[in-house]
Structures are given as structure tokens and as C-alpha cells.
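Worksheet for the structure shown next.
Only a single protein chain was left out; the remaining protein chains are all shown in position.
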Amino acid sequence: MFYRSCGGSRRGQGEARVLEALRTEVLEANLELVRRGLVIYTFGNASGIDRERGLVAIKPSGVPYERMTPADIVITDLEGRIVEGKLRPSTDLDTHTALYRAFPGIGGVAHTHSRHATAWAQARVEIPCFGTTHADYFHGPVPVSEPLTPEEIEADYEANTGAAIIRRMQGRDPLACPAILVAGHAPFCWGKSVSDAAHTAVIVEELAAMAWQTLTINPQAAPISQALRDKHHFRKHGPAATYGQR
Amino acid sequence: MFYRSCGGSRRGQGEARVLEALRTEVLEANLELVRRGLVIYTFGNASGIDRERGLVAIKPSGVPYERMTPADIVITDLEGRIVEGKLRPSTDLDTHTALYRAFPGIGGVAHTHSRHATAWAQARVEIPCFGTTHADYFHGPVPVSEPLTPEEIEADYEANTGAAIIRRMQGRDPLACPAILVAGHAPFCWGKSVSDAAHTAVIVEELAAMAWQTLTINPQAAPISQALRDKHHFRKHGPAATYGQR
Amino acid sequence: MFYRSCGGSRRGQGEARVLEALRTEVLEANLELVRRGLVIYTFGNASGIDRERGLVAIKPSGVPYERMTPADIVITDLEGRIVEGKLRPSTDLDTHTALYRAFPGIGGVAHTHSRHATAWAQARVEIPCFGTTHADYFHGPVPVSEPLTPEEIEADYEANTGAAIIRRMQGRDPLACPAILVAGHAPFCWGKSVSDAAHTAVIVEELAAMAWQTLTINPQAAPISQALRDKHHFRKHGPAATYGQR
Partner (left out) sequence: MFYRSCGGSRRGQGEARVLEALRTEVLEANLELVRRGLVIYTFGNASGIDRERGLVAIKPSGVPYERMTPADIVITDLEGRIVEGKLRPSTDLDTHTALYRAFPGIGGVAHTHSRHATAWAQARVEIPCFGTTHADYFHGPVPVSEPLTPEEIEADYEANTGAAIIRRMQGRDPLACPAILVAGHAPFCWGKSVSDAAHTAVIVEELAAMAWQTLTINPQAAPISQALRDKHHFRKHGPAATYGQR
């Protein structure tokens, strides 16, 4: 692994403060996933990016949440090279950086194995847009990526997982479809910031639970109409939004 | 939006106290929905009405529950015009006011996207009266409204949602059927007061969970007999009620 | 309602102490149902009996659990006549007293509308003995009572509910089958004491949840063998029991 050699001298106090704030926000988003019951033990990982500097802050691998401090958050560049931090980054780092390179509008990524969303990923079925709760966040179903080939799995597995997500997202606006289910694996979620990404992860878990029950109550349940989907999505997103305080 | 121009001068100390009490009760009912696990983030909204003055107190839009105070609760008239309050009211305000205008016996409305009830709304299946727990609150199934047309969705969506609820409730006593599932959306619940409305929302969530499991255990499960439905409903409601302390 | 006229003079300090202890145990068992998540609001009721005196202590009707004190627990005789207490007893009192009269070996009764057990009662399907967890408590399925006729519902509903339970229990040892599902209603549970009855209510809820999932995983799932049922049941009950500290 390559370490940027002159990091110390090139970075001033301003940058140190910015990175400290990012590390704190990334830690907080990771802890939010614990508090909301989306991760157990050392499962899950969330990262945030400083777009100006091209630096990613990500959870370390396998460290218990209750002992994690901002200093444990690892800083890498967009190729995944460690810039700061004494710990090994999450094993899923290369998936995160692939998403940051492909989706310039996103500022954070959250990956969990939360129960209900993972069940849909394992079932390899996209989550249909069964209701307005879903449409408030997604302008369509939550898609499922294609399974990787044995070759894609054996070499560069994490980078290829990112590539599979990106292929499946082609033609979609990542902020109108802020999550995907990786087939046989679990959800990856994103947003304008790492807090937004963690928020999306909580929502996806709730949508997955509701959709599962919807299907068992009525196996013929149909997605809502395009008009209703548009109304709810654009009530919360875009220039005509009326939700919240402005 | 139109603001009643002479509110300040026309209202005295008595009215201020009454509205303050209503705001506090409305806040409390909204918080009850959080405590009971029916809403996450800024989901859901509950309102109460002062029938004498024709004033509605409703949750503001998109404000985190942990920071909400009585002063944040917005006061409007029965047409949804803001009378007091610095924040924007819930986007669902026009549905609430439509219900208050149509059902003179109700004093509060609660709307959530609680998991199990929303699953039934998404499945577009009414919740059958499978047991006495249900009959204690509803003298029949929890109905589902008709889906809106694209035209109803595009213009005056929230008011038209109210209209669809009212159409579906025709011929029913709103206090013997204190909730409805809006198709592809979620439940709206009501009661004599906003606390009652929040209580109903909790009950509907529980009934929805039980009915879902009832159906998966026995897809041929049938509603209880009319005699049993009457006995439980009228043990708790109306002149012959024997439940509780009197 | 008839009040025993000379209660004050006939009862001495010894009896007062015994009843106070029973009231406290009954309150505690009712609160245990709340703590274990089996009841919400004022749902559910548990009672205990002093066999020597023929006195039943039962939860009052519709009183919030957080305000309940031992003094609120109502004392009645075996015919349901109030002996002590200022509040109205649970509306289900006549079901409790019917069980006490029919099953001399039991010392407590607990009735809840807990989610999973109620779903089976609503589905009108007995809970099969799918595993050793079940056999540890029940020497066979958890039975379902026959639905009441309209006549049985209209007059003496609660007493007739007791009668239907007793009819269905004929030929069974109440302590080897310490609960029943009342069709279209919910479980009634019992035990040697009111604490045991509340314990059984918690177990029945757990067995109901497990059995529901067992059936959805394998619709052809079969009860365990008689040998395994006997082994587990008699490891915990009867003269050959080896479980626990003796």
C-alpha cells in the first residue's frame, strides 16, 4: 500500500480542522446505524468525502463501535490509498471509492447488513415502490445488482462490487435512487453527506420491512401509480418541494 | 397564504390559555407516536381542534421531534389558513382540515406511516375484524380508500386525499370506525381528542400486525361473528358500556 | 351487585396481611405482563386466589398500569361478588372465577391480547407441539375453544367464555396444558400461582411466535415425537423432573 509521503508538510491547520470535522461526522453516522438497530457487533460501515480535497474518511475494519473515536476513522484518497490513520480501513473501502468516483453528486456512503433489506438482497428481488413512504425517497424501485462472475469475485472483489452497482445504476440519478441491493449480499446506500447516507440506510430497512409484509398480505400487490410516485417524490425533492421548513 | 389580520386584538388571555393547552396536548400526542415506535425521524403528524373557536393545532413540517416545543405547533383555521405560528404546518394539513369539516364529532387526527398498518394500506386490503381486540375499537373492518386519479393527485392532492377518505366513510359512524387506510399510502386515525387519535393509531398498528399473522397462519381465517363483534364493541362504547371505571 | 356485609368484623389482622400479600403478588404479575411487552395501555388482566378463604384478587378495569397500586386490586369471592376494593374489577372477572371453580389445582389466571398468541386465536388454529420449548410447558398442543353461540355471547358472555374453556379442557390436566386460545379472542393462561400464570403467558407468546415462523418456513412441519414430548415435559414436571435446583 502506498502512503502519500509529504502529507504532513502540505497540510495546514485549516485542512486539519476540516478533516477532524469529517471524521467526527463519519463516526456519528456509523454510531447512528448502531442506535437504529441496523448493525450488530462490527457489522456495517459508513464513509464521507471531502470533495475539495478528494479525501475519503471511513470506518476502520473490525473495531468495536463502543470503543471507536474520531481518531480511529481512516483517511484515504479516491484510489483508496491511506493518507492518515493508524488502523486498517473497512474491507469494503474499494466499493466506497468506486461509488465516489462514479457519482460526483454524493458525499457519503453507508453499507449495512440490516435484516429486512438484506433479506431482499438475498432473495434477489428489487423492492417495488408499493407506497408513498417509498416514493418520498426513491423515484422507482430499489434495484438489485447483477451477481458477480467467479472471476470478478476472485480478483478485486470489492472494486468489482462497486462496478456492478455502477452498471446497474446506469441511466438513474443517484440522488433519486439513493440505494441498491447487492445480490446475495446487502444494501449500499448514499446521499449528499454521510449523515444522509445513514438516514437512507434506516429508510431502506423500513421500506424493506413494509414491502415484505405487503407481499405476504397480498402477493398480487402492485406499485403505486406514476402520478402518486411523482407527487410524493417531488413534494420532498427538487425545486417544487413543499416539505419541511425553508 | 392568507393570515387573519386582526388575530392579536380579537384574542384575549382566556383564548391564549386555551390554545396553549391545545398546543401542549398536540405536541404530547405527536411524541406519544414516537415513544410507541410508530414514527421515525420526522414522519407522522397529529392535530387537535378547538371546536368552539374553529382553530386547528398541528405539527410543523419536517421539524425533529426531539427539538419540538409547544410554540412550534402551528394554529390554523378550518380552511388551513395560518392563524398563529412561525413554522410551516405539516404538508398533510389539508387532509386534516377536510376530516374536521366532514366529521363534526372528532377532536383530533393522527397520521403515521407505521410499519404494519402501512403494509395493509400498500396491499390495498382492508383489515378484517378477526378478533375481539379489533372489535373493541372498530365495529367492522378498517376500510381502504379508493386510489386517487392522476388529476386528483396533481391538483389539491392533500385535500383530495381527505375527500377520498370521506367518500369511503359514507354511511359509517366515524367514532365506530376511527381510522382508514389510504390506498398506497398509510393510515389516518381520529378520535374525540388528539390523544384519542394517537391512541387509535397505536391500536391500528397492533391490529394490523395481528391480522397479518392471522392470515399467514390461516389464509382462510374468517371475521368473528356479528354477535361477538357487537358484544365487544358495546362493552367499551355507547350507553351499555361496562369497561373501565365510571 | 352484592357486598358481603360484615367483612370488617369477621376478618382479623392475619387475613388482612394475607390479602395484602396476594394483592401485591397480583399487581406484580400484572406489571410483569407490561414489562414483557404482552400488554399495551390497559389491556390484559391477571388474578390470584387464596384457596383457603375462597377469595380472588383481580386487576381493576381500565386503570392505567403506571398508576396502579396494591390497594387498587379488587377482592371478590368465587362467585365474583366484591368483598373489598373501591374500583370495578376487570370485565373478564367471571371467566377467571369460572376457571378457579373448575380447576381446583390452579392459583392464578392471566389473560392477555399478546400479538402472536392472539393471531393463533384469531386464526382458530391450535398451536402444534413443534418443539422441545413447547413440550417443556405443554404436554400437547395449545388448544382452541369452540366459538360461542350468539345466545352464549348475548347473556353472561364472560361466564360462558369460561364454560367454553372448561368444555375444551375436558380430559386434560390443567397443569400439563396451562393455557388455551379462546377462538376469535385471545389466550387465557393459568398456573399454581398468579406469577406462574403470568410466566405461562410470556411462554405462550414465545411459542406462538416460533410456531408461526415454523409454519411459514415449512408448511408441512410436524409435531415432535411422543417420546421427545414426554422426555422434555417430564424433565421439568412431575416426580422424575431433573431441571432446576432441588
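Chains: A, B and C, in written order; residue numbering restarts at 1 for each.
Throughout what follows, contacts are C-beta pairs under 8 Å (C-beta built on N, C-alpha and C of every residue); 3 or more make two chains touch, one makes a residue touch a chain.
The shown structure was predicted, so the numbers you read here are calculated from the model rather than taken from an experiment.
Here is the thing to keep in mind: the chain we left out touches A, C in the whole complex. Note on the undisplayed chain: of the listed residues A:29, A:57, A:98 or A:121, the one touching it is A:121.
Interface with the hidden chain, as seen from chain A, comprises residues 40-43, 60-63, 87-88, 91, 113, 115-116, 118-125, 147-150, 153-154, 157, 184-186, 212, 215-216.
Listed for chain C, the residues touching the missing chain in the whole complex are 36, 130-133, 199, 202, 206, 209-211, 213-218, 221, 224-228, 230-231, 235, 242-246.
Quick note on the criterion: only the chains that are shown with their structure count from here on.
For the pair chain A and chain C, the distance between C-alpha centroids works out to 48 Å. Chain B and chain C, compared by their mean Cα positions, are separated by 34 Å. The set of chain B residues that touch two or more partner chains comprises 215-216.
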